[in-house]
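For this view, one protein chain was removed and the others were kept in their places.
Right, chain A next:
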């Protein structure tokens, strides 16, 4: 097992804290030496995960908490976002993710549901665990060349 530092924070499941977590990841990623572009990707990815958790918490009860964990490895950052409410319907979230087609009529455009698609696109590896609430685990490597630049952004690298 690689050595790593672990940072954990809990925030109320409220939209106003999305920006706070974004600032935290920006600081951690900067400390690790990620490029400006990668830091921006990480900010969007973590915001999407937290926004999903917040939306879910609102639909259940108003006083939920979100746990965010950062695993700081020598070659990568692992980010865990756990929503400790009940579980939301993963198939519903996963269904219909993907880029728009030019031919799609405007009336059919969906206003939400982009979150997971963007996380997939911006991170190197994404895993979702739906057993107890929803946990999103996403990884970004420090050296992009290591995971290759193929179109499939979900790496199976261990």
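Going forward, a residue touches a chain if its C-beta (ideal position, glycine included) is under 8 Å from a C-beta of that chain, and two chains touch if they have at least 3 such contacts; residues count from 1.
Just so we're on the same page, contacts and distances are computed from a predicted model.
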*UniProt protein name of the chain not shown, from "L,D-transpeptidase", "ABC transporter permease", "Quaternary amine transport ATP-binding protein" or "Anti-sigma factor antagonist"*: "Anti-sigma factor antagonist"
*State which residues belonging to chain A touch the missing partner chain.*
15-16, 18-20, 22-23, 40, 43-44, 47-48, 50-51, 54-55, 99-102, 104, 106-107, 109-112, 114-115, 117-118, 121
